[in-house]
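Only a single protein chain was left out; the remaining protein chains are all shown in position.
Let's look at chain A:
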Amino acid sequence: MPESLSFGIDPITAHAWNKDRTKLAISPNSPEVHIYHFQRGEWKLEEVLKEHDLKVTGIDWAPNTNRIVTCSADRNAYVWTQSEEKKWKPTLVLLRINRAATCVRWSPLENKFAVGSGARLISVCYFEKENDWWVSKHIKKPIRSTVTCLDWHPNDVLLAAGSTDFKVRVFSAYIKEIEERPVSTSWGSKMPLGLMMAEFSNSTNGAGGWVHSVNFSSSGDRIAWVGHDSSISVADASKGMAVCVIRTDFLPFLACLWVSENRLIAAGHGCCPMLFEVNETGKVHFAGKLDASLKKETSGVSAMKKFQSLDRQARTETNDTSLGTLHQNAITSVCLHTGNKANATKFSTAGVDGLLAIWDFNNLESAMRGLKFN
C-alpha cells in the first residue's frame, strides 16, 4: 500500500522534497508555498512562504545547498534561503519575461536554474557575486510557443525543454562566467549558450499534442517525454537520435520520471502511475500499472447498501463513484523520493485531489508478480 498524505481539498500544483526527505514544500494552487516538517510521526505545517502575487507554478528544492526556487504566474521567481532562525528569506530573481513562468529546475550542481515561461523563452539564472544578485540569460531561438517543462542533463550544461509547439528541444545552457567548458557528450561537442543540440517533434504521423513533461535518464543519453496525445516517447542520443513513440490506450500523461536506465514511470489524467520499459533496441513497451490495489469488496451488507444508494442517489447499483485507484483525480507531478534516477526505490506523486502518495517499489514488486525488477 503506498503511503498517502492528504493536504486538504485544493489541488497540489507542485511539490519538492529536501535532501533527507524530512521536509516537503508544496503549493496548494495559490500564491503561497507551504513547508511541512515530519516530526514525531506526523507532518506539521512549519512555515508559509508568501511572496508571490499570482499562482505558484513551479517549486524546486536544491538538496545540497538547501535553497528553494519558486516561480509563478506573476512573471517572477524567488530563491529562498534559510536563515539562522530557520526562517526562509526570499531573493527576487529578475527573469525579464513578460508572460507567466511555467516551470523551474535547479541544475544538478545547483549553481544555476532554468525557468520556462509563456514568453516563448527559457531564462537560465545564476548568481553574480560582484553585484550580489541573480542574473538571467535567455534562450529564445527557435522556441515558438510556451515552454511547459524542463529537465537538466547530468553534465549540468544541457537542458531539455518541452513546449506547446509540439516539440522537445535540447539546448546548451553553458554559462561561461561560472563554469568550465563542458566535455563533449553524445548530444554534441560544441555547446555555446543557447545552441539547440537536438529537436524532436511530438507530431510524427500527423499526431500531435502539447508536451507535458520531459526527463533525461541518469546517463543523459536518453530522453523521455509525454504528450497530450496519450503518447510516450524515448529518444536515444547514443543511437543516433533514434526515437521510439508509443501511442497508449490511456488518458494523457502529465509527468514522467526515469527510475532506472531502462524503466520509467508516467502518470497523469488516468490517476494511476504506469511503468514503461525500454529494451536494448530502444523500443518502449508498457510494463504494468503500479496501482493494483483498491478494488472495493462487495461485502455481505450489500442489501443495506442497495437501499441506501436508492434512497440517496435513486439508483440500485452499489458501485461507488470513487475511482479504483489511490488518486481520485489527475496526478500533476512525480518526484524521486529515495534513490536516484539510475536506481530509484521510492517516488512520490501529487495530484489535483490534494493527495501526495509515496510509492515503494519493494512493496509493489510483490503485488506485481511476473515482472522482473533488476
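One rule holds for everything that comes next: a residue touches a chain if its C-beta (ideal position, glycine included) is under 8 Å from a C-beta of that chain, and two chains touch if they have at least 3 such contacts; residues count from 1.
In this section, contacts and distances are computed from a predicted model.
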Which protein name, taken from UniProt, belongs to the chain you can't see among "Geranylgeranyl transferase type-2 subunit beta", "Actin-related protein 2/3 complex subunit 5", "Pyrroline-5-carboxylate reductase" or "Serine/threonine-protein phosphatase 2A 56 kDa regulatory subunit"? "Actin-related protein 2/3 complex subunit 5"
With the full complex in mind, choose from A:Lys19, A:Lys141 or A:Arg247 the residue touching the hidden chain. A:Arg247
Can you work out which residue in A:Thr13, A:Ser172, A:Thr185 or A:Ser230 touches the chain that's missing from view? A:Ser230
Just one of A:Gly188, A:Gly209, A:Gly282 or A:Gly339 touches the chain that is missing; which is it? A:Gly209
List every residue of chain A that touches the chain not included in the displayed model. 166, 203, 205-209, 228-230, 247-252
